[in-house]
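What you see is the complex with one protein chain gone and the rest in place.
Labels for the chains are A, B and C, by order of writing; each one numbers its residues from 1.
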Amino acid sequence: MQKRRDVLKLAAGTAAASFLPKKLYAQTGTKKLSILTWNIIDMEPLFKQWFATFQSQNPGVEIEWLDKKGPELPAFYQTQLAAGTPPDIVDIQGGLGLEWAGQGALLDLTPMLDKEPAVRARFNPEYLANWVFEGKNYLIPFYVSKSLLFYNKPLFKAAGIDYAPKSLDDILSYAKAVSGADRTGFLTLNFDWLYWPLFRMQGVDLLTPDLKKPTFNTPAGIETADKLAKATADGSINKISWTGRWVEPNGAFAAGNVGMMHAHSSAYFFVKTQGSWITPETIGIAEVPGYWSTPNSHGYAISKGARNPELAWAFLKFATEKSQAMDFARGRTLTTANAEVDKDFLAELDKNDPTAAAVLRTQIEHTDKLTGNWRLSDDSAVKNIVWAEMQNIFLGRRDAKTALADAEKKVERELRRT
Amino acid sequence: MNTAPPQRAGVAGSADAVAPPVRAADWYRRKRTREAMLVACFLLPSLMIFFLYRILPLGWNVILSFEYWSPLKAARFAGLDNYAEMFLEDDVFWQALTNTLIFILASPIAILLALAVALAVNSDLKGAAIYRTIIFLSYPLMSVAVGIVWRWLYDERGGFINFVLRGTGLIKEPIPFLQSFGWALPSVILADIWQVVGFYMIILLTGLQSIPQHLYEAARIDGAPASARFLRITLPMLRPSLFICAVIGILNSFTAFDLVYVMTGGGPAHATELLVTHIYNMGFGETRFDYAAALTVVQFTLLVILTFLANRAVGGNAGSVESA
Amino acid sequence: MRRRSHILRHLVMALVCALMLIPFYWVAKTAVTNENIYAYPPRILPLKPHLYNFVDVWYLIPFARYFANSVIVSLIAVAGNIVFNAAAGYALTKNFAGKRIVVLLFLSCMLIPFQATIIPAYLVSARLGVLNSYLGLALPLLSTIVCIFVFKAAFEAIPASLQQAARIDGLGELRILFRIMLPLAKPAIATNIILSFIWSWNAFLWPLIITRDVTMQTLPLGLARFLAYVEDTTGALYAFVCMVLLPGIIVFLMAQKEFIRGLTSGATKG
Partner (left out) sequence: MSTRAILTSRFFVVPAIAIATLIAWNLYVAAHAHGEVSGKVVRADGAPARGATVILYERNLTSHFLEKTRTTTDAAGEFRFKDNRSHQIRLDTIGPDGRQGQPRILRLWFAAQDVDLRRPLVVSPSKN
């Protein structure tokens, strides 16, 4: 008896230890809109304000806002998809949006854009076209950026360079001139194809326009890869270019011993807070030779499983409207691809912070020269294949010829798979 | 035929006399069932949790590995396609497999180190508590932060390790630890050892302190030297703890996920890719959960085999087979 | 002789400790400065140290709320671990049919990486209705296999004669476990407290997936929120790390005394 009572006691204790769940997510009478954003929790005050305004225009709407950081957002979104509770609106960076579109997770926004040409007309057409997959538009721009070249004027001066690189060879020879002791000449970000302009300016493209066949394994491609590998070996190019992601390259450039950095505009604001050497007089801003650049933008999408797609669309229209987009541009100092907003904001910024304005101006010019934005549903698989071989070449493990031939074979196989 | 009736008669006739032994057997049986019940009750909560959060997901992975599936597409039977792709076409898989094995095989170094520390700390050394605290201190750190710090320590230009090596004149040119194919994996392993050595130590300490002191006293009275006491008493009594450490070493090949992710992201060119990072990239990076599931199943099988071997290596008694 | 060997051992231990502490020093140093950690040459001593990074951390994330959530989840996890693991560990010291299978099951349960179980684990929690709750946060952590084996190892080292004596005295199994075995397995309890506390305290991916409300988030999620404001080379991040780490260290410092008690209770040492 004693024992049985003990067991009972234990069981009761276990039950008591189990708190009941706080809240069950049941469907309620009010219309609910859930929004998942990518790492912009710092804009909380502005978002709260938007929500309040939107709610006053659409009474009875309840808004749930979720924000996750880059590496975790895909895991969270996929989990929600699997559970059948995807957030209505999701903010996606780069090519991932197309991948999810290919999986059937996102709603085709083309009919809405066709019905409301005024909304379509808000955006820079090239940035909008970034997220066209199989002829359908799945995302609209939220905030956009593309790569450019920053350089360290004092280091250039010390090396006797009057900056104006016209080609990759110029970049590499300048890099060599700057490098030495603890200095390196050139640094690039590499994630999301951000290194691709280096190839594109040499006339090398990844795929044929129909995206069916790889085109990078050419003499020009091999030569370019070879040059970059040699420059890395002799210390002109900082090795972090091929191994770092965001913090290391930017941190290294901010530390003041790297001549040039190829990165997108947001790098400027990070570098500025980190590097005490950076003033309007010391930091140089330039386009890459040939004006090639890789976009790294954020777009809004609506989940196909959204409970209230019309409401979600209404919110997207609201959030990309001039007044809201302007607030956002101001709050974060960035370009939105809303052409009117960007123009006005840059005019305003010219007065307050001319350097930042110069950086951002590059983001809305030469948008016809975007590269590295292939509309593939398996972009990340292709990216990983090519990147691994590129790392092999740049860091001197394999020679360019065999590595690119290998990469070509694997990319062909991957393109066949889907 | 002859003996049967009397026996039966005997039983029937002297029912009272034989009753106690029967009742005793019954009592034993009841006690056994009661004990079995108790064991079952004791195991139940843990088993429930593992069933829900480990076994069910494992089953999910096994099923998925034979299908084509993503969260929004209806599953289609894929046969062995995922496995065929893995073994025949996926170079990254083989690299990750090799790296995972190297990662696991490096754990005995850390365990030996931890054992040495645990023995030193468990002795009458003054200040042992301080040493113990310091050595354990790295374990509670968040792995993400550990990764960030070690990434800096290994940095080619501003990093502390290169700074010291160059300052003392040991090397002329800085070593790009995380940027080179040869150094990257050992560097990550070292950072990992730094973090888990305190964990091994605490497990071994728990084991050491559970050894009854009278065993040592008896041995000392018998005049056994320290080395013999270590080999005859400490080591055999530590077997369960050593086994736990071995299992932790095996587990470490995926609990080090954050560390690898932050320090190298699996690079350069998959030089530090582990199976677990590959699984994660495939699943959440490339939205190929079916393929990731196949990878999970292969990793699981591999680890089961390794655990079995580890059990053998430390004497085969650690948990599964023993008789009282 | 003995003295010299002691000095040698102290030297070795001091060296090991120094090596262990370098990254710590760097975390602490960066936390009180705003130096760029990629600057060369690295500055060994902090220049103009200050504590304002800690102030920033406090205001950049709802620190108090996250802290309270973390404490609650960790307390549930620690309590669950002690009770469930001790029970399971004790059961495993017994002989019963199917024990081998149970042990194999336990062992194999460990060998699946969490990253591969995110989706099914979420679906299970959704079915149980524990999404976005403290219980849901703690549930997968309520029992850990390593700790079960720690208990098992500790119980096995306790002389069987003690149990026998207790049984002859007519004590039930539950009482034997709680009155006889557990008090003698204090190191194992301490280990359980320390480890389960650390694991639940640092859990990152699971809370991230299972919580939706900001009000339910735990401290490590503050890290993600935090990195959105400041990048990870800044002093504030390291200040945050210090603030997250501190409770873990305090728990360890408080519980580790049990080791010493375990040590001294085991008869006199030479």
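Keep in mind that, in the parts below, a residue touches a chain if its C-beta (ideal position, glycine included) is under 8 Å from a C-beta of that chain, and two chains touch if they have at least 3 such contacts.
As the structure is a computational prediction, the values presented were derived from the model and not from experiment.
S.K.: Among C:H50, C:R100 or C:R127, which one is in touch with the chain left out?
M.R.: In the full complex, the listed residue that touches the missing chain is C:H50.
S.K.: Identify the residue among C:L47, C:I101 or C:I250 that touches the chain left out of the display.
M.R.: The single option touching the absent chain is C:I250.
S.K.: Determine and list the chain C residues touching the chain excluded from the picture.
M.R.: Output for chain C: 50, 52, 55-56, 58-60, 229-230, 250, 254, 257.
Rule of thumb we're sticking to: only the chains that are shown with their structure count from here on.
S.K.: What whole-Å value do you get for the distance between chain B and chain C if each is reduced to the mean of its CA atoms?
M.R.: Their C-alpha centroids are separated by 16 Å.
S.K.: For chain A, write out the residues touching at least two other chains, lowest number first.
M.R.: In chain A, residues 3, 7, 10, 14, 75, 78, 82, 182, 248, 252, 255, 257 touch at least two other chains, as defined above.
S.K.: Could you check chain B for residues that touch two or more other chains and list them?
M.R.: Chain B, residues with two or more chain partners: 38, 41, 45, 71, 155, 157-158, 283, 289.
S.K.: In the complex, go through chain C and note every residue touching chain A.
M.R.: Residues 36-40, 76, 79-80, 83, 87, 118-119, 122-123, 126, 129-136, 172-175, 205, 208-209, 212-213, 216, 224-225, 227-229, 231-234 of chain C touch chain A in their complex.
S.K.: Please give the residue numbers of chain B that touch chain A in the complex, ascending.
M.R.: Result: residues 34, 38, 41, 45, 70-73, 89, 92, 151, 155-158, 176, 178-181, 261, 264-265, 267-270, 281, 283-289 of chain B touch chain A.
S.K.: Report the residues of chain B in contact with chain C in the complex, numbered from low to high.
M.R.: 35-36, 38-39, 41-43, 45-47, 49-50, 52-58, 60-61, 71, 117, 120-122, 124-127, 129-146, 148-150, 152-153, 155, 157-160, 163, 194, 197-199, 202-203, 205-207, 209-214, 217, 220, 237, 240-241, 243-244, 247-248, 250-251, 254-255, 257-258, 276, 279-280, 283, 289, 292-293, 296, 299-300, 303-304, 307, 318-321, 323-324
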